[in-house]
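Left out: one protein chain. Kept in place: all the others.
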Amino acid sequence: MLEQLKREVYEANMLLPKYGLVTFTWGNVSGIDRESGLFVIKPSGVDYDKLTWEDMVVLDLDGNQVEGTMRPSSDTPTHLELYRNFPDMGGIVHTHSPWATSWAQAGRGIPCYGTTHADYMYGEIPCVRNLTKEEIEEAYEKNTGVLIAEHFKDKEYMAMPAVLCKNHGPFTWGKDAHEAVHNAVVLEEVAKMAARCEMINPEVQPAPQELQDKHYYRKHGAGAYYGQK
Amino acid sequence: MLEQLKREVYEANMLLPKYGLVTFTWGNVSGIDRESGLFVIKPSGVDYDKLTWEDMVVLDLDGNQVEGTMRPSSDTPTHLELYRNFPDMGGIVHTHSPWATSWAQAGRGIPCYGTTHADYMYGEIPCVRNLTKEEIEEAYEKNTGVLIAEHFKDKEYMAMPAVLCKNHGPFTWGKDAHEAVHNAVVLEEVAKMAARCEMINPEVQPAPQELQDKHYYRKHGAGAYYGQK
Amino acid sequence: MLEQLKREVYEANMLLPKYGLVTFTWGNVSGIDRESGLFVIKPSGVDYDKLTWEDMVVLDLDGNQVEGTMRPSSDTPTHLELYRNFPDMGGIVHTHSPWATSWAQAGRGIPCYGTTHADYMYGEIPCVRNLTKEEIEEAYEKNTGVLIAEHFKDKEYMAMPAVLCKNHGPFTWGKDAHEAVHNAVVLEEVAKMAARCEMINPEVQPAPQELQDKHYYRKHGAGAYYGQK
Partner (left out) sequence: MLEQLKREVYEANMLLPKYGLVTFTWGNVSGIDRESGLFVIKPSGVDYDKLTWEDMVVLDLDGNQVEGTMRPSSDTPTHLELYRNFPDMGGIVHTHSPWATSWAQAGRGIPCYGTTHADYMYGEIPCVRNLTKEEIEEAYEKNTGVLIAEHFKDKEYMAMPAVLCKNHGPFTWGKDAHEAVHNAVVLEEVAKMAARCEMINPEVQPAPQELQDKHYYRKHGAGAYYGQK
């Protein structure tokens, strides 16, 4: 069942240690098959060394586990909430990648200081607030998804495929699991350069809007001309 | 004698270079067999490249060397003091891992700025004071252990399995040698992100208590639901 | 056609990931054959893993593609403009290498703080201004080259083989593609040490002029005595 998707999600999970985005089991990737309404996610707390594609867990959009003997990632309710709200999301990633997590811990969004950022993400990468005590107690992981969904409601969420959760860490997404990991790598690189850039010039301002536009639309939309046709 | 424990402690020692926690011989791991009251520790100043499991030194809790031809780690009296005071400690690690040591040199405890920290360690990671000149002269390594023991007396030391010794470096522990190394890796990652987080936002405050609680108890105690059963 | 140059430019491109200067496809190298007036450049958006020397694209100095089925790098008009203005440039590199890009995002030139810098680059590495909205809309990549050409007009551009484009990233050059990559590595190392140096001493001043001169001319010009004859 969904063997190809399980293989894709497994491969995407294995990119996390390859790109230095995870220590131990601190990350998870999921991917969804929109036709069947089923999504596939990493099992909870399993070492990347020991992971196989058959270990991937399959769930439906009501959160019922429909395949797999292992428990899914503890962050599954966050992924679920995002898939329910955002039909264009095909893959979702959560990590504790060090630079993005440092910004999340600092409680700050990441301003767009340059074209590396603008090539992939349009505008400031948002940092959403802490959940309240009540929201945490009621349903921590689900309400993390609800909070992200509130933020992106009526926004072009595929043009800003990343969010920081305050005192926690980042989520990224894409049209599939692979692109979601790609965006997690971009986020970490952008987070690193933004921090260093502020160290080099504490008065630094975001890049001019016209430069951000140029780079974003050079790669996205009808007028894109980057890469091969 | 204690072959399995010696192998485990050897394997745990070899994780230190694997995770980038040691330069040269700047670290040591021990593990204890509570039944026999014997503990096993790395020999002093031996290169990790040349270390074998048979080199591990066995001591009793009076500090008598009961096996091994090499001298034990110069930090052995610190390990001994901790094992004598804290019955749940099954393994202990000392390193000069760079970020944790930078905090120790700075003389500051590491505030809990996020869930990566809260997942493993409950509250601020303490930094204990310098030993006095008298304490150093009397018994430096033993008194390092005495000072740590004083700090954790009547505290839940397994919920805070790490300490920084001012101007020196960290010790971590766990239920066995492997878990103690795991906590040393966590500590280094947390120390790195806390320093960068303060660089990004000098006014940063610790994570809300309810978020710290949620993450700690998601992984520990009766209500834990992270990982596989 | 130009097989040797294509192989050289391919090899030079492959040095970018080797030296940690690129993530994904964020960089490109070109090299020129001054006799035929043809230059060779990486195709746009192709992964380094999949690149072969036959993929290299050949263009003339009017920007006509004379060989290759793939689209050339989107930055080709910048390379073209530089080759047209500066006859001694034999190779050009563009990357988003993290430290150099952090300075570019910060909008600052890199002062010459030491001999590592002075060994290869004479004086402060310049950071050129943002293009205006009009310049971006008219011909972004070409005008990036025009702006760099304006800056270096009447300057000894081979003694300062690097420039930062504000909010974007660096370009470097050399007598051939290999040397241009070498200078990209030097730039990244120099950018890293300059940022850390300011962190260690916020009041730091550039190295004395006589020391800069000594190191630069120890390696360049008639009086050079570094290396083998």
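Here the chain labels run A, B and C in written order, and each chain numbers its own residues starting at 1.
Operating definition for what follows: contacts are C-beta pairs under 8 Å (C-beta built on N, C-alpha and C of every residue); 3 or more make two chains touch, one makes a residue touch a chain.
None of these values were measured; they are calculated from a predicted model.
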Fill in: Which displayed chains the hidden chain touches across the whole complex
B, C
Practice prompt. Could you tell which one of C:16, C:93 or C:185 touches the chain left off the display?
Written response: C:185
Worksheet item: Just one of C:14, C:51, C:146 or C:211 touches the chain that is missing; which is it?
Response: C:211
Discussion item. Can you say which of B:13, B:101 or B:115 touches the chain missing from this structure?
Written reply: B:101
Response to the item:
Interface residues of chain B toward the undisplayed chain are 23-26, 43-46, 70-71, 74, 96, 98-99, 101-108, 130-131, 133, 136-137, 140, 167-169, 195, 198-199
Worksheet, complete the sentence: Contact residues on chain C toward the hidden chain run 113-116, 182, 185-186, 189, 192-194, 196-201, 204, 207-208, 210-211, 214, 218, 225-229
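Here, only the chains that are shown with their structure count from here on.
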Worksheet item: Between chain A and chain C, which partner chains are common?
Response: none
Fill in: Equivalent-chain rotation between chain B and chain A, CA atoms, steps of 5 degrees
90
Worksheet item: Which whole number of Å gives the spacing of the CA centres of chain A and chain B?
Response: 33
Worksheet item: Once you find the CA centre of chain B and the CA centre of chain C, what distance in Å lies between them?
Response: 46
Discussion item. Please output the residue numbers of chain C that touch at least 2 other chains, ranges allowed.
Written reply: none
